[in-house]
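Structure provided below as structure tokens; questions to follow.
With one protein chain removed, the remaining protein chains of the complex are shown where they sit.
Chains: A, B, C, D and E, in written order; residue numbering restarts at 1 for each.
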Amino acid sequence: MSDESTDDRHEHGNALSEFRAFRERMNTEILGENNLVINRFFALDGRAYEAGALDVKTKELLGLVASLVLRCDDCVTYHLIRCAEEGVSRDAAFETLSIGLVVGGSIVIPHLRRAVDRWNELERARS
Amino acid sequence: MSDESTDDRHEHGNALSEFRAFRERMNTEILGENNLVINRFFALDGRAYEAGALDVKTKELLGLVASLVLRCDDCVTYHLIRCAEEGVSRDAAFETLSIGLVVGGSIVIPHLRRAVDRWNELERARS
Amino acid sequence: MSDESTDDRHEHGNALSEFRAFRERMNTEILGENNLVINRFFALDGRAYEAGALDVKTKELLGLVASLVLRCDDCVTYHLIRCAEEGVSRDAAFETLSIGLVVGGSIVIPHLRRAVDRWNELERARS
Amino acid sequence: MSDESTDDRHEHGNALSEFRAFRERMNTEILGENNLVINRFFALDGRAYEAGALDVKTKELLGLVASLVLRCDDCVTYHLIRCAEEGVSRDAAFETLSIGLVVGGSIVIPHLRRAVDRWNELERARS
Amino acid sequence: MSDESTDDRHEHGNALSEFRAFRERMNTEILGENNLVINRFFALDGRAYEAGALDVKTKELLGLVASLVLRCDDCVTYHLIRCAEEGVSRDAAFETLSIGLVVGGSIVIPHLRRAVDRWNELERARS
Partner (left out) sequence: MSDESTDDRHEHGNALSEFRAFRERMNTEILGENNLVINRFFALDGRAYEAGALDVKTKELLGLVASLVLRCDDCVTYHLIRCAEEGVSRDAAFETLSIGLVVGGSIVIPHLRRAVDRWNELERARS
């Protein structure tokens, strides 16, 4: 259990900003290390979601469901942010999460709870 | 590492109550969304542990060991709560955890630590 | 390593038909057992991919990428068959697989090889 | 996909005997290597399933569900053999598998198919 | 997401000490339970990293990469501590992490961020 999911911190509304700040700070540190393999991997990770035969929105949904079945809260948060930016509807987000739930099983449920909490946080931030 | 495992929060004795509060709040939100697939999955998740050829206690032990080898702290916590409610003995809980440890390997150990901490918390709550 | 990946069997062109025959035979046996939880899960698994806010094609791509990162050859085969039936293009299939590769890492490569082999088999069957 | 699951090999009835022969031969080779850590692990693996607060039958069900959610066909086969030896009923086996299915999700289904095929093979061998 | 990775706690410099305190307290509790299987497993876990054909440093790198691809932050932290104690260089640590990243994919990145943060914390503690 990750305690970012507790009421308390979310009511202070800082979970997403903390996620972003830590992510940005560490990405800078990691890329600054100039490890060729790591830096190329990060670049490739960006390329994978660019528009091609599939549009960006669909690719972000793919990233979201893959993150959910692999049960990585940070990755789910990142793709939820990107989905929100791309205008994915609440229903489309829930259907994507529902497929992740069926594929990955009940072990996914705690991550689903945190994902929905994040999505709500993102919606509140937009309104 | 989830920091719900630090001494500090557990000494305040609120980890389990926070887990329950977040779980209940999010389950209500998720089910209220009326996504048919998700809602049926949640119902099915409940049915799977009802008495049949196997009794409820055995099924909760199955849920516990499955959660441990898949390394989901929230799921382990949930099944430990249910095991305690069903009267599973401390020895039976540890034997179940020991099988999860052997099957899943040393990667399970951090989750075992948090599981034992939870179990102790549950025992204190009963006494 | 699954030996369905050897040249020999694929050149005989029977891998897909064997997959389908075993899948169908065992589904019949399993559903005939009348285990309520299993039968409802199978029904739910079908529902998850029905059209809603997302169309069927997108949902099959979600199933495909989830299967690939979880490294289940049978599941990948199943969703490739469904993608082909829904008219997913070769480029769209490869982009979906490429996201699975980046998310899941090099450990996915053996499954990617078998997936591409399957896709080629499906294309030959259509032409 | 493992093709041991095809009709053909099972109808020749040699899948289980092959599994046992390979397992026995390799265990002998591995233990003969005298790697202390490996040999102690193998001994410990045996001890974990001995009777204690939980009886052997329950422990084998725990091993079965853990193997299923981790999606290891060989491990599932081994615990099904042991369950059959311990007199686990068909209903109890299916309920255990159903919990593994709900916990692990649809990704478990191909392993469930092979597990049921194995169980049927074990029942035929007894009759 | 585990919030031990937020700036705040790390700037207080107590994350590692909390990790160690909880680890030590729970290990004592677990071993005091005298569950034979668990206690032998813990002993075996120690033996696996002792010098043999491979030196201790190499074995700790093996433990590190295995922990990273299995995405266990606590295990990564533990092996980073051990690597630092064995005099592993920053470059060697990053190369090991880079292999874990390529093998395990982008799903590993959040754990990589926390690993690098930990490594920096360990370096600061030494200087």
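The rule is short, and it goes like this: a contact is a pair of C-beta atoms (placed from the backbone, for glycine too) under 8 Å apart; a residue touches a chain by one contact, two chains touch by 3 or more.
What you see is a predicted model; the values in this text were computed from it and never measured.
> What are the shown chains in contact with the chain that isn't displayed?
When the full complex is considered, the omitted chain touches A, B, C, D, E.
> In the whole complex, not just what's shown, which of E:A66, E:A84 or E:L122 touches the removed chain?
E:A66
> Which of E:D45, E:E86 or E:E121 sits in contact with the chain that's absent?
E:D45
> Just to verify: which one of B:A15, B:L64, B:V103 or B:V116 makes contact with the chain not shown?
If we include the chain that is not displayed, B:V103 is the one touching it.
> Given the full complex, what residues of chain B touch the hidden partner chain?
Answer for chain B: residues 69, 101-108 touch the chain left out.
> On chain E, what residues meet the omitted chain?
Against the left-out chain, chain E lists 44-45, 48-49, 52-54, 58-59, 61-63, 65-67, 69-70, 75, 89, 91-92, 94-96, 98-100, 102-104.
> Provide the residue numbers of chain D that touch the chain removed from this figure.
Against the missing chain, chain D presents residues 2-4, 9, 18-19, 21-23, 25-27, 29-30, 33, 35, 37-38, 41-42, 45, 66-67, 70, 72-75, 77, 114.
To be clear about the criterion, only the chains that are shown with their structure count from here on.
> Trace the shortest chain of touching neighbours from chain C to chain E and give its length in steps.
1
> Chains in contact with chain B and with chain D: which ones?
Touches both chain B and chain D: A, C, E.
> Distance-wise, how many Å sit between the C-alpha centres of chain B and chain C, to the nearest whole number?
32
> Going by the touch rule set out above, which residues of chain E reach two or more other chains?
2-3, 37, 41, 101-102, 106-107, 114
> Among line, ring, star, complete and other, which best matches the way these chains touch?
Drawn as a graph, the chains make a fully connected set, so complete.
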